[in-house]
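Take a look at this one; I'll ask things after.
With one protein chain withheld, the remaining protein chains of the complex are depicted in position.
Should a chain be cited, it is by its letter among A and B, assigned in written order, with residues numbered from 1 in that chain.
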Amino acid sequence: MIVEAFLPIFLLLAVIIGLILLINKSSRFSFGRGRAGLWMLIGYSCLLVVSAVVFLALPIGNTDLQGKESERKEEQTSQAFYDAVLQGKINEMEKWLIHEWSFPFNEEQLILQVGANDVNSINIFVEHTDGLTDTIEASYYQTPLMIDGFEVEEKYTPAVHMDMTTLTIYPGETKDLKYKMFGSEFPFRMFNREEGTMWMDSIVSHWNGSALYIRVPEGLEVFADQSNYTEVDPS
Amino acid sequence: MSLIEVQTSEIVKRQIGYKWRAYTGVFTSLVVIQLLGLLFSLNGTGQMGSGRTGYDVKITYFTADIIVGFTIFWGFLTAFLLTTKAYREDDFAFVTNRKTSTLSTIAFLFMICVIGALTALLSSFALKLLAYVILPGEEMLLIQGMGDVGTWLQGIFATILIVFMFSSLGYLAGMIIQLNKMLVIVLPVVVVGLMILLSRGGFQVEEYFFQFIFEENQAWLFTLKTIAVTTIFYALAVLVSNRLEVKR
């Protein structure tokens, strides 16, 4: 509750104010004498207005807080994404392509090695296609990561290496994103609660889809832990 | 000397001016308390971490919530202090009666609550500007939906109402305590004790109160509720103050 959260602060405040009152000779809270209070207020207000103008002029990204609605949209997007991936519809996935690797390969079997990842695993999909010979193509697709409808520009790519007959996939470098989110105060949020603009209600979209899509020639044997990848058959 | 008939409205108007000039000290405490709030807020009012494939997202929120909270507290405290003897007697230095004195104090409190609410909301820009300029790091910045003018006006209005409502609470508490000095101790003990007792019985007064006020998402209902509560508190305070004599 709000009360509990503010209680220690209020206690602290009470102490501070008490001290101020004690220090003050006349024990009234006019420790600035006479008009000092008014001038302080005027100066302070000017400062606030100036900072408001400056702040509003700053080029800062804006989230549009569509709340639940934008989340629904993102859910649909990721649904469409995984549908496309599972059905191997590469054309539809084209818009989400982040990075492509291509390796010449003429062995008979491929060992897929997936590096350990403590938190998030990479979704790996393998498709056998007759469109390729002596080549392995890996593509990383991802629907954009959204924070409150704000599209994150930074793109993550896993690290993919080919070494003899082994395709190694490491999680690569995680993108550490630190944001300062400038929210509006609680009286502003009070009346729009249903639309998902509640306190701390901003959402890092749960729904962003990502897939490392590996296409290998028809007939190539892939050795890997079955749980690490999903076989896709577009036909 | 000819006798003068005066209008209540005339005296109230003069007393508002008098209080405005005499109690400019309240602005000193307002500025100090808001700057203090600003300082506390620089640390961010909240944080959220979130992990996704390949991403580690950490969001620090900056809002002037603490400043608004402090301002609410300031409104409470200022109203409380204005009920103390020293201040009530300032009124009686010049022409007054209880009615004009109370009316002018409430009007004065309303004026300073409006100022407090406006500066509190404006200070959010100062806070964000400071957070933008001073705080180091590779962080990126985002503004959470600013909303349109309607939302803004609504929010400003709501803030004023909340601050004013808490000032009425402070005024009432102060007046009750003026009845007898022992109540300084008795009143909080009774109120807190009652709250604890009731919460044991499964009825949490403060929670109910905060739900009643702050979880109201219908703007007009909220307005109605806060104004009703404010009126009740002030009316009770007037009833109490009518039992007080002015002793110098």
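Brief remarks follow.
We take it that a contact is a pair of C-beta atoms (placed from the backbone, for glycine too) under 8 Å apart; a residue touches a chain by one contact, two chains touch by 3 or more.
The working rule: contacts and distances are computed from a predicted model.
Matching "Ring-1,2-phenylacetyl-CoA epoxidase subunit PaaC", "ATP-binding cassette domain-containing protein", "Circularly permuted type 2 ATP-grasp protein" or "Lactose transport system permease protein LacF" against the UniProt entry of the left-out chain gives the name "ATP-binding cassette domain-containing protein".
Of the listed residues B:Thr24, B:Thr119 or B:Gln154, the one in contact with the hidden chain in the full complex is B:Thr24. Only one residue from B:Thr60, B:Thr83 or B:Thr96 touches the chain missing from this view: B:Thr96.
For chain B, the residues in touch with the chain missing from this view are 1-6, 8, 11, 14, 17-18, 21-25, 86, 89-90, 92-100, 245-248.
Here is the rule we go by: only the chains that are shown with their structure count from here on.
One simple way to say how far apart two chains are is to compare their mean CA positions; for chain A and chain B this gives 37 Å. Contact residues on chain A toward chain B in their complex (touch as defined above): 1-3, 6, 9-10, 13, 16-17, 20, 28-32, 34-38, 40-41, 44-45, 47-49, 51-52, 54-56, 58, 60-65, 119-123, 142, 145, 147-148, 150, 152, 156-158, 171-172, 174-188, 190-194, 197, 199-200, 202, 204, 208, 210.
On the chain B side of its complex with chain A, the touching residues are 23-36, 40, 44-46, 48, 50-66, 68-70, 73, 77-78, 81, 86-87, 115, 119-126, 128-132, 135, 137-147, 151-152, 154-156, 158-159, 162, 206-207, 210, 214-219, 222.
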